[in-house]
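This part shows chain A:
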Amino acid sequence: MSQELTRMLDTLTKDIAGAKVTLKRARRMRIDVDADALPALLELLQGRGSYVHLSAISCVDWIDDNQFELVYHVWSYESNSLVSAHTRIPRDPGVYLSIYDLYKPAAFFERDIHEMFGLYFEGSPSMEKFILTEWEGPPPMRKDFDAEAWVRDTFTERDYNPEWLKELTDAGGGIAIRPQDIRK
Partner candidate 1 sequence: MDALHILIELTLMPLVAFVVGLFMVLMMRRIAARIQRRVGPPLLQPLYDILKLYGKQTQISHGILHDIGIIMAVGGYIAAETMLPVPGMNGIADKAGLITLAYVLMVPSLGLALGVGQCANPNGSIGISRALTAMLAYDIPFVIVIFGVAWQAGSNNLVDIIALQQVDGIASWGIVQTPLLAFAGLFALHAILGKHPFEIYIAPAEIATGPMVEMGGKYLGGLFVMQCFQLYTAGVIYTSLFLGGGENWLTFLVKSFAVVAVPICIAYLFPRFRTEDVVRLVWKWPVMLGLIGIAFVMN
Partner candidate 2 sequence: MIKDIPIIAEQAQQPRRTNPLAHVFDELMNFARSRSLFMLHYCTGCGAIELPPAMTSRFDMERLGIQPMVTPRQADILLVTGYVSIKTLKRIILTYEQMGSPKHVIGICSCTVNGGMYWQSYATAKKLDEYLPVDLYIAGCMPRPEAVISGLQKLIDNIKHGKSDNWKDYYQRYDHYLGNQQHLFGNNWQTPTDVIGEAREYGLFGPQTLGQHTELLESVQKPLQPLEMKL
Partner candidate 3 sequence: MNQIVLIVVLPLLAAFLVPIVARMSASLGAALGPLVMGVCLWITGTVAIESAGNAFAINIGGFMPPLGITFFVDRLALLFAFLTALLVLVLWPFQGEHRPREHALTLILAAASGGLALSGDLFNIYVFYELVSVASFGLVATGRRSSAPAIRYLILSGFGSVLALVGIALVYTQTGTLNLAHLSQLAPTHLINPIGLAAFALILLGVGVKAELFPVNTWVPEVYATAPNRVSALLAGLVSKLAALVILRLLVLVFAQEQALLVMLLLGLLGVITGELAAWRAQDMNRMLAYSSIGQLGMVFVAFSIPGETGVFAGLAIALHHLVVKPALFLLAARWGGALSGLAGAAGGNLPAALLFTLFALSLVGVPPLPGFWAKLLLVMGLAEQVGPLYHFALAGILIATVVEANYLFRIVSTLFHRDSPASPAPQKHSGGDIATAGLFGASLIAAVLLLIPLSQSLKTIAQQTADAAAYRAVVTLAPTTSTLGDTQ
C-alpha cells in the first residue's frame, strides 16, 4: 500500500525538478521540494493526488542555515495518507508565496506564521495581527528572539528565599541549577 503510494507520488512528481519523495511511516510521506516548485507540487497533489485537505502549515527557523523551513501537511481522504511537503526559503527577506488560492484554510496558517516568524506571504488575504493582538515586539518564534531576555527586561523576578528553604539548601537540598544551565 505504502509502496503504491510512494510510486504514485513518484510518478506524480517526476516533472517537478528536485522533488524527492521519502516514505516516513506507513501512509506518511515526505516530499522535499524547491521553493519555486512548491506551488506546482501542491497543485498536483490537490488536483491529481486527491490531497484536498490542508491540515497545517508549519514553520521551522533554521537560524544556522539562515533559512526557514515551511512544511505543508496535506491529507487525502481517499488514500488516508498524509504528505508533508518540505521546502526551504531564505530567512532574508523572508517572503514567500501564499497558497491561499489552492487551499483556503491557508489564510489562517499563513497569518499565524507571519505573526510568529515574521514571514510574509504574498497574496494572502490578510497579514494583520492574529492572536498576539497586544504584542509589539519582534516575532516571538524566531530563534533570534531571546524570550528569556525579553522576560528579564519586561518583568522583574521574584526573590523568594524563605527561611524554610534556606534550611533545606543548607542541608544540601533545594533547588540547584547546574553551572552549564545558567544563561548569561
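Criterion applied: all candidates are chains of the complex that A comes from, given by their letters.
For the reader, a short list of remarks on this structure follows.
The rule is simple: a residue touches a chain if its C-beta (ideal position, glycine included) is under 8 Å from a C-beta of that chain, and two chains touch if they have at least 3 such contacts; residues count from 1.
What you see is a predicted model, and the numbers here were worked out from it, not measured in a lab.
What touches chain A in this complex, out of the candidates 1, 2 or 3, is 2. If you check the complex, the residues on chain A that touch candidate 2 are 132-137, 140, 145, 147-148, 150-151, 154-158, 160, 162.
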